[in-house]
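A protein chain is absent from this complex, but the other protein chains hold their places.
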């Protein structure tokens, strides 16, 4: 599993704590003695795929390094309802103050991983298709949601606009309408670790993109039948990604066409939070 | 409508642009001429409540101040499928590079506003209950999601842990189990603009909290019947908030009990992104 | 005692060190051997109330984690002239370089706590009045000065403009002059942990505010006699704060009127620094 | 007048606004219509020396660039009680939200300038002594308080530890007790724009420092008589600074000794805020 | 020409100004009247390739928006000795204060572009080889140096470790020594816009990498003869990059082997600053 760089975790957690704690936890400090201790357990309240335990842990530790967080599951694993994902032990004030931030991260990341896994599991046995995310991530949380996608068995698309070439219809329009011309321009500035991918909406465009030297194509909003035809036409000469509002129930048919990737913005922009609670020992 | 402070918009948009643009948009700059212009329209592809047009606009302007964004709707309004929410006019490279960040914000905020509005609309005619958000917001986006809740007709809970007192079961446990003692402690450090609210799980606790001087109570995970009983018992002496996994379909019955507030984490942690696309003139 | 969140301490200390140390301590590094050690004691040179020892300590540790700072007093305590508040032991270069930042924080915070304590002690035995701060804090140091006020026995007002409702004369003017209308508007957007407070300058306004449902009123610039009259009129139905250029010598008379709070900007904007020196063992 | 670099103003103002505005001004937005306008004037309520009008202005403009702030006085000028220092004209919500931050800066900076001017004015006619600040500034506000000192007619000491050499008693102790040795070491690493200054507490140390090549000496905690003796002994060969708890009433006698500089931490650490209010037109 | 995102320019320029200006320009403000104006011209004092005029301009404008900077050349152009690259017109204090930061950026970026252009020009007529940079950039200036490489006619390698796959000898060693195994692992997590590149040091490794599906190979520290052999063996099936301490004089021979790319760390880590001065009109 490719982890999230620690500095990104620390920065996002610090910002979230600053946002949530404000000038300090009024309630906890007014009602709880400073030396009071608390133990708690993060419990899955529905089946989920785990993602983000390092972030959950960092939320408590960045707030109070004396807190002890013990993960009892591993990112990428499935957890049944009732599974204890981690335990937390520390000053009661600290645990109560950092709890919400820790859960806000964990619930979101498990939510993304769980939805991704459902997409991955929907690919029929034997099909080579992989599930891919998009740039439709929550502002500020790209590294985190990308990681959760990997925890769910997905593959990540380019990290940012500087990290890869994907020619869309509007680029083509701005190039005078020719996908071939756009591909040729892109090839001139592409280094050895990058492929040029172009969005195509017809078999003619597919031919033109391939002729111009595109390494990959994105088939946007096509039916499985059209996709299958494109796959046959490409005959393995380019990598093929299917995209465009694909829902979970569309995955099997699209995967059977033989595409290399199915990408879905919903993995990151519409995954519901996983249901996880922090239960305190009393 | 209470707006989002501009400095928070600018900071979040800048961070999102940095995250998404990286060292620069490779595709746009390789394939599109620098002086090429583009016009586009943000179109609602399903019915939604508008929220975040200022953020949408800022994404384009922070990237390139020469871009012109014209809002054609107002935050808080309902927009039917097909409504043009705003137009964008600028350098094609700039519009293409900032598009994703602009939409990522707008889709999320409209999603939150739309879901909130559905909760608000579920309150029966004549009931005084208002819909309230929680601290279960996306890390880094609290000001934005709070704003979207207001756009949907909801009311905001305390801004952060320093901005209000809410005594939960774990505070009470850490106080030796007495909600009355916790309330009394909290009252000592509470200023003139703050109310002390306490979570109660029984009528006995409700009595104890009121006796100790609590100004508000949160009824956690109670049935409508229990809530109704608590409302009668309180007899207007305290503000009452019902909470705990309440779904849209639970709202009418709970509102009919006469509670002042229904709060729901789902408003912010599980709202699906609204479906909005940026369509380019060709 | 409600502490200052550690991340706020670290951030403010880091900024202060950056500001004071610049590219590095030229004098210390030119004249002191790297392995030379130093011991020093922070000594109160006049009577004071202690506040900010954690910040004092952080200044040395953020500069050089190998420094040992041992507090010998506790925040909130009174210290007589000559009291050793803390000892510092570390590399001489590090102690000399961080000394000024550590003292700049400690002297200011003890200054605020000491002045606050004088206000608190001026409340006559038996009066219930508490001393309250304002938003007139040093830019960048609100969390610190708020904490120092608590160390001196004071209570904090709302943390920021998003953390509470306080309707001032200018809001009322902008509302068409009616405090009642302003209160009614504010009540619509106020959550369960917030009270609506309104500034009133006459008994008529007081009546109007109470009739509209205000939970608290601020009596601005009134004589003790007027204040006493207002307290009688309110008869316990609203929380009452007296404010407006109140000096230490005004506290007893105002407190005897029975107001709940006296607020004073001077606590934070005009407290002289406490006299504390760092004395080195030789 | 040497101004404050704009980027320092913007950064400090942004941080102060973030601290004070939080998620947004609840009161103003709930009670004031968005298109309501306000005009106000910043009025000196006691005699003062002006400092910080650029910062006052920036507070309104950074919050809302559509606000118009018109300075009616200049930094460095004396203003009598009742003087209008500046006018503000803009959206009522914006003026009300930024008012506190603007005044917090202006009151502090005018306070420092006013106190400095009193020290400067206490230097007898004909004496060459200049008033100097120290590193005892408010954490985070050094550039601002240094500027205010200049507005009051004072001169600034070194900007930070990397910007000049000042050998104190503890450096000397760490050097084996010899001020001469410390000076010689410091001279080796001193560039062409820097003078080496050493603190001396006796005439012997003064001789030793001069013999070693010191360019300036700081006389710490000496009586005017001792200072006068030192000045005679130095005979113009070194620059002389008198320091150590000097109060306003000490200035004339010390200045008459002929020292080049009198430095006082109180200028920045204990100046009371100037009394300035923002009065709204109604 | 792919520009540098404006927010990266602003952030780097602001940091550089903060670093260089400190609390303010002492000399300029002490010696120059505030209303004095200055005109100056940035002049190439030796032949160079232009890069970074936007950054040069931003240095003056971020310091003082009233400054007017007029570029008289375009990035990517060659400029002969004596060419005026830009003119600057503004307040004398502002021009003098921002001059050094503006030149520090411009000289470095022109230096990189000029050296890159020398490499590009050393590729013989007819050879397809392109010149590529590396990750050996100045910490903090990657976007800037990458841009300068493009101005000099070069192509950029992957933007960062998350933006592409390049398997080096140490990855292979950590994989048990098999380049094929490393390539296969990498292919599993590679999205549609990425190519897998592997470093190879022998023809056997080349065969193994190609058999495993590598899309590109880096030939490290090979002689032109070995490179030529590798190119023949690859027969167009993979992209080929030659690297490893290649100097300008090595370029022709290596390019004639038919490699796709020659990469050189020296382009960014050892380019001498271009000689440019800011000459003031008097």
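Going in written order, the chains are labelled A, B, C, D and E, and every chain counts its residues from 1.
Everything that follows uses one rule, which is that contacts are C-beta pairs under 8 Å (C-beta built on N, C-alpha and C of every residue); 3 or more make two chains touch, one makes a residue touch a chain.
Keep in mind that this is a model prediction, so the values were computed, not measured.
S.K.: Please work out which displayed chains the absent chain touches and list them by label.
M.R.: If we consider the entire complex, the absent chain touches A, C, D, E.
S.K.: Looking at the full complex, which residue from D:73, D:155 or D:203 touches the chain that isn't shown here?
M.R.: Checking each option in D:73, D:155 or D:203, the one touching the absent chain turns out to be D:155.
S.K.: Can you say which of E:24, E:90 or E:192 touches the chain missing from this structure?
M.R.: E:24
S.K.: If I consider the whole complex, including the chain that's not displayed, which of E:69, E:113 or E:186 touches that chain?
M.R.: E:186
S.K.: Touch as defined at the start, partner being the missing chain; which of E:76, E:162, E:213 or E:258 qualifies?
M.R.: With E:76, E:162, E:213 or E:258 as choices, the missing chain is touched by E:162.
S.K.: Considering the whole complex, not just the chains shown, which residues of chain D touch the missing one?
M.R.: For chain D, the residues touching the absent chain are 2, 132, 150, 155-160, 162-166, 188-197, 215-216, 218, 239, 241, 260-261.
S.K.: Mind pulling the chain A residues that touch the left-out chain?
M.R.: Answer for chain A: residues 1-8, 142-143, 146-147, 156, 159-160, 163 touch the chain left out.
S.K.: Tell me which stretches of chain E touch the chain missing from the display.
M.R.: Residues touching the hidden chain, for chain E, are 12-13, 15-16, 19-33, 36, 38, 92, 96-97, 100-101, 103-105, 107-108, 111, 135-142, 159-175, 182, 185-186, 188-190, 194, 265-266, 269-270, 272-273, 280, 282.
Note that in this section only the chains that are shown with their structure count from here on.
S.K.: In this assembly, which chains make contact with chain A and also with chain D?
M.R.: Under the touch definition, chain A and chain D have B, C, E as mutual neighbours.
S.K.: Under the touch criterion given at the top, what is the topological distance in steps from chain C to chain E?
M.R.: 2
S.K.: Could you work out how far the Cα centre of chain D sits from that of chain E, in whole Å?
M.R.: 44
S.K.: Using mean CA coordinates as chain centres, what's the gap between chain A and chain E in Å?
M.R.: Computed from C-alpha means, the inter-chain centre distance equals 32 Å.
S.K.: Give the residues of chain C touching no fewer than two other chains, as numbers and ranges.
M.R.: 2, 22, 142, 156, 159-160, 162-166, 188-190, 194
S.K.: If two chains touch, include that pair; go through all of them.
M.R.: All touching pairs, sorted by chain label, are A-B, A-C, A-E, B-C, B-D, B-E, C-D, D-E.
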